[in-house]
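Every protein chain except one is present and positioned as in the full complex.
Take a look at subunit A:
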Amino acid sequence: MSVLIYVELDNGYIKKTSLEAVAYGAKVAEKTGGQAVVLALGKAENAELEKAGKYGATKVLHGADAKLEHENSLAYADALVQAAAQEGSKVIILSKSGLGDAMAARAAAKLKAGIVSGVTALPETEGGFKVTRSIFTGKAFATTEIKSDIKVLVVRKNAVEIDEANLTGSNAAVEAFQPALRDSDFTASVLSVEKADSELSLTEAEIIVSGGRGMKGPEHWQPLIDLAKALGAATGCSKPVSDLDWRPHHEHIGQTGIKVAPALYIACGISGAIQHLAGVNGSKCIVVINKDPEAPFFKAADYGIVGDVFEILPKLTEAAKSLK
């Protein structure tokens, strides 16, 4: 019996949210007995994959088949199921993302396994296997018992605390893994991929600086970008901003956009409609800058500044630069 964790690769590196999933999986393995085994698909160096050991994995299966280089949730789900069969895994863990949910769903259907997505904490394993997950877009939590023999969990960021400075694991052994690939998983042809490579991904970012209609137009975004650069942060925006095409849609944070859970979220000129709050309420610390002292966002904030964003942002950028 083992716990199988799927890690997502980004340009050959294991994503941070996936390393968290490894740490989560290792803790589950401690509770349920057995080893934490990692599956990685696509191009990566062994030196990178071994790192999963530091987070508690004992072994990494690496599927490096050229056909798996391009992200394909159908083939990846097949590979995941085959890895689970090989390792006798009873718990399968993925990190929450479009790919994670897609793979988890298809794998759960193949394995006739119960699936819970959006898990926010380690399971209770006494008297049934119970997990807590976020529901109503962060407005509430549910505790759910998984009854099936095999269990599939999709975990959110910050579901487990990791002390990066004191990782105790040693490097994991990397084994080649060759799943049987089915033609039916490759019926789609990829016409184009557009990826903003240089930008930090919002779901991975520890700091996000986000702008709303109070930024007054796409031509005024530079002060916000400057602060983001000084902090090593990703940039986001509210729904009206992406609806107005001031910023690209993939920056839209909120109930119908991306849900984020950074350590620090800085909202500039965002009033804080309930739909926006739903996308950010997983953040550890929220800063709100708005000229309207009545902006509802202040009620959800840890720190607030009432004033003109265009005067405040440069001050923050200067202070952030002097930190380093």
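Everything below uses one rule, namely that a residue touches a chain if its C-beta (ideal position, glycine included) is under 8 Å from a C-beta of that chain, and two chains touch if they have at least 3 such contacts; residues count from 1.
Operating definition for what follows: contacts and distances are computed from a predicted model.
The unshown chain of the complex is recorded in UniProt as "Electron transfer flavoprotein subunit beta", chosen from "PadR family transcriptional regulator", "3-oxoacyl-[acyl-carrier-protein] synthase 1", "CheW-like domain-containing protein" or "Electron transfer flavoprotein subunit beta". Among the residues A:Ala47, A:Ala66, A:Ala165 or A:Ala188, only A:Ala188 touches the chain that is left out of the figure. Screening A:Ile115, A:Ala172, A:Ala261 or A:Val280 for touch with the missing chain picks out A:Ile115. Summarising the interface, subunit A meets the missing chain with residues 10, 71, 73-74, 77, 97-99, 101-106, 108-110, 112-118, 130, 134-148, 154, 184-185, 187-197, 199, 201-203, 206-207, 231, 249-250, 255-256, 263-264, 274-275, 278, 281, 284-285, 287-288, 298-308, 311-312, 315-316, 318-320, 323.
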